[in-house]
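A single protein chain has been omitted from the complex, and every remaining protein chain is retained in its original position.
Per-chain numbering from 1; labels A, B and C assigned in written order.
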Amino acid sequence: MHPFAPVHGRELWIYIAAATAGWIALFALLHRLPLRHKRALTIALTFIAGLFYTLEFYLPAKSHWFPWWKNPLSDLIVPMGNAMNVIFGFTLALGLINLAMIHGRNIARKRPGWFNSAAFFAAMISMIVFGLWQTYTPDTNRPAALGLSCAQVHRVYDVLFNGLLQPLGATVFSILAFYMATAAFRAFRIRAAEAALMMASAFIVMLGQVPVGRALTNWLPAHGFYSQFRLERFMGWILNTWSMAGVRAVGFGLAVGGLSMALRIWLSLERGSFFEMRESKP
Amino acid sequence: MEHANEFQAALFLLIGIVIVGAILMARRGRAFHVRRIPGLSAIDEAVGRATEMGRPILFTMGLSVLDIVSMQALAILSHIARLAARFGTRLIVPVADVPLYTLTEEICREAFTAEGKADAFNPQDIMFLSDQQFAYGAAVVGIMHRERVATCFYFGYFYAESLLLAESGAIAGAVQVAGTPATTQIPFFIVAADYVIIGDEYYAGSAYLSREPTLLGSLFGQDIGKGIVLALIVAGSVIAVLHQLFPHLVRSNILAKWLGAG
Amino acid sequence: MSVAAGRSERPRYVIYALLWLIVIVTLIWPIPSPMKASPPVRSLHNAIEALPRNKLVILSVSWDVGTRGENGPQTAALVQHLFKSGRRFAIFGWAYPTGPMLAEGIAQSLSRKYGKRYGTDWVNWGFKAGGIPTLQALAKDIPRTIVEDIRHTTITDVPAMAGVRDWHEIGMVIDITGSATLDAWVAFWQGVYGVPLGYACTGVMGPEAFPYLDAGQIKGVLNALVGAAEYEAMVGIGGQGQQRMTSQSAAHVLIIALIILGNVLMVRDRRRKAGDRG
Partner (left out) sequence: MPWYVIFVGGIATLGTYTLLYRENSISRFFEHVFVGVGAGYGFYFYITSIIVPNWGKPLFVEGKWYWIFPLLIGGMYYLIYSRRLVWMARMVMLTTMGLYAGLAFKQFITVYVPQIAASFKPVVARSFPYVQFSNLLFFVTIVTVMSYFFFSFEHRHPLIRGSSRIGRWMLMVSFGAIFGSTVMGRMSLFIDRAAFLLFDFLRLSPR
């Protein structure tokens, strides 16, 4: 029988247990290797992983000279993507553990403000509980559990999502508008000609975007040569020509820089304790 | 374009080989030059000012997490920490990421030890504050005012907190030096800080200070890569002009076709 | 130090109060001002109008609660245009788990006005992790990558998904975003398969979109709330964007005035100091 054929029932569990045991045994063996060999293994794996997408793209799909050629890696794109989706799905709880550790420590040591950490846990747990609960119960008046009806479960979730998560997140970020306003008055000093040029460009963009700025140059004709000097047109020209050229030039620099960074990672040329897998000192 | 054409693959190979070649040459001991970067010379001056005034220096990497950007910031921090140790100036480093925090402390301790001032190193001055953007921002602002810092350094990847930090530093009257690859935050540093290291200069700066052969070689290779891109743009523009002026001689922009456009 | 800090607190409160005041006043008493769509907005609108009707549009919702004030009205304007012109669309998220839920709320509340129903007129693919490898897989096999919609129906059983297998059935992808997601769509969809791409982004990222627009990699740009307002005007609907333009104008004028005032005061202080010395 094909080893990757689907299996069911008890057989499935045996397969899963065997695969898990095999995996653990493999890594228990690898763990005994000296660090040098572990590093060599990592270098090899990193290289192979990078090679996958590189060859998939740079090898042609079909070849004129070799009619039997077909890029073999293209068929693996879908399974690879689905596997990465799930692998990342499993790792995304890492951030949660980090947060739980910080706040758990605050509560355990009764640090000042520990009740805020308790509020963190209360909010997190109720979101998880009611989120899962409302997903798997229909929105009806039937009783669910704990004296709550199904509709009430949905209502609690509504409060958590639309009453807390949405307004809190939006408000926290909107505070930036206030910081911007005070910084405009207290910190944005035009000390050099460079900053003056920047501010001129910024003022044109700020005014050209909004009705009040556009109204300033309404007296200019809507067509013909002078229409180019209407604020909204002028702003569009700055964004699309002048500023665009600068942004694109910076982008080319970043692209080559990104390419070199990717090469360094792929070929394990990067230095530093993380990349060389050195044990950090206790 | 599901797969690269020959010209695209050749372009990628050319730039890739140049970069890797330069890195390997640098590692074999070939010395590469890095040009003077104005913002960097300001670092020594800014440390000197804090020493004269007898007030502390603040170094922040914003919300950076442990990655390549922050590792280059640590190279700059190491340089600043050695200067601070030499002059006996206090250095405060608030961090927003736990793994980065442990590495930061290690780097500072090493820098103080290298200057023979291991006992002057105060681990309390390297601190983890919070990984929440505004909680971190507010706490750093608090430190700036309480400790009356004379100099602020901003190196790393910054988000919206850059505005809050640079404003408070400016009000505190500190000399501020900033460098970040985050293009969107550079404008705020330009108006509120004294010296700004722009975009790619950030990577050059850390290579310059750390003298790490891999980074120096990579920088040289990137320069050649950028040179190739620039040469393509100039050549393509010349062909575009010829195409406009003599349409029957130059039928189309062949270079653009090779690159896969149109 | 406390004296200096105390003194510097006063202008802070005055500025905060001013910002509150002008925004509240202009929200309650807005001055109606017709918006004229700029070329990047118009070209996105026209690109959607030119789409064949049998193709699906992907709304990639890469924003979360933090940028709701900008991306929310953009999403609403685009959804209304798609409803109005009778084009099916799929809501999909791969950057923030909240995104597809927020967009679903917007689509739900607008669907009544246009008499549209979930499942036949739009579908919600929910959130998928895995980043770029997942996007690549999506292009080659949509049902196997998505598996279930947000209501846990098997994706091939949703009427709106009839006949949708891979990128061939996708007419356009519109990336509505508050973070750096554009490169991924350009690199692994538009650049590879030539699927047209639309873009709606926050103000911070607006200027960085124009190199892509110039190279034809994106069809058009909605930049922040102003982009939403212009799009509403273009489609001929009312909406939050246009309602809030007076406040937006007032806030911009306030910022410009504060920068100028701050610098005038600096110059005056400097002159006074120079005068004391002389």
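In this text, contacts are C-beta pairs under 8 Å (C-beta built on N, C-alpha and C of every residue); 3 or more make two chains touch, one makes a residue touch a chain.
It should be emphasised that the depicted structure is a prediction, and the values quoted were computed from it without experimental measurement.
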Taking the whole complex into account, name the chains on display that the unshown chain touches. A, B, C
Given the contact definition stated above, which residue among B:24, B:114 or B:229 touches the chain not shown here? B:229
Candidate in contact with the missing chain, chosen from A:148, A:215 or A:259: A:259
Full-complex contact with the absent chain, from C:38, C:62, C:80 or C:202: C:202
Hidden partner interface residues of subunit C, rising order: 16, 19-20, 23-24, 27-30, 66-70, 72, 97-98, 101, 126-129, 132-133, 147-148, 150, 152, 183, 186-188, 190-192, 202-204, 206-208, 211-212, 214-217, 223-226, 240, 243-244, 247-248, 251-252, 255
Subunit B residues that touch the omitted chain in the full complex: 1, 4, 8, 11-12, 16, 32-37, 132, 134-135, 138, 142, 183-184, 186-188, 190-191, 198-201, 204, 219-220, 223, 226-227, 229-230, 232-234, 236-237, 239-241, 243-245, 253, 255-256, 259-262
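Here, only the chains that are shown with their structure count from here on.
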Lowest number of touching-chain links that must be crossed from subunit A to subunit C: 1
Which of A-B and B-C has more C-beta pairs touching across its chains: A-B
Relative to subunit B, which chain has the most distant C-alpha mean position? C
Closest chain to the protein CA centroid? A
Between subunit A and subunit C, the Cα-mean centres are separated in Å by 17
Suppose each chain is reduced to the average of its Cα coordinates; what separation in Å results between subunit A and subunit B? 22
Report the inter-chain centroid distance for subunit B and subunit C in whole angstrom, where each centroid is the mean of the CA atoms. 30
Listing for subunit C: what residues touch at least two other chains? 8, 208
Tell me, which residues of subunit B touch at least two other chains? 2, 171, 183
Seen from subunit B, its contact residues with subunit C in the complex are 1-2, 145, 148, 171, 183-184
Residue numbers on subunit C that touch subunit A, as the complex places them: 8, 11-12, 15-16, 18-19, 31, 33, 35-36, 38-40, 64-69, 98, 101-102, 105, 128-131, 133-138, 140-141, 144-145, 152, 206-208, 210-211, 213-214, 223-224, 226, 245-246, 248-256, 258-259, 261-263, 266
Would you mind writing out the residues of subunit C in touch with subunit B in their complex? 1, 5, 8, 191-194, 204-205, 208
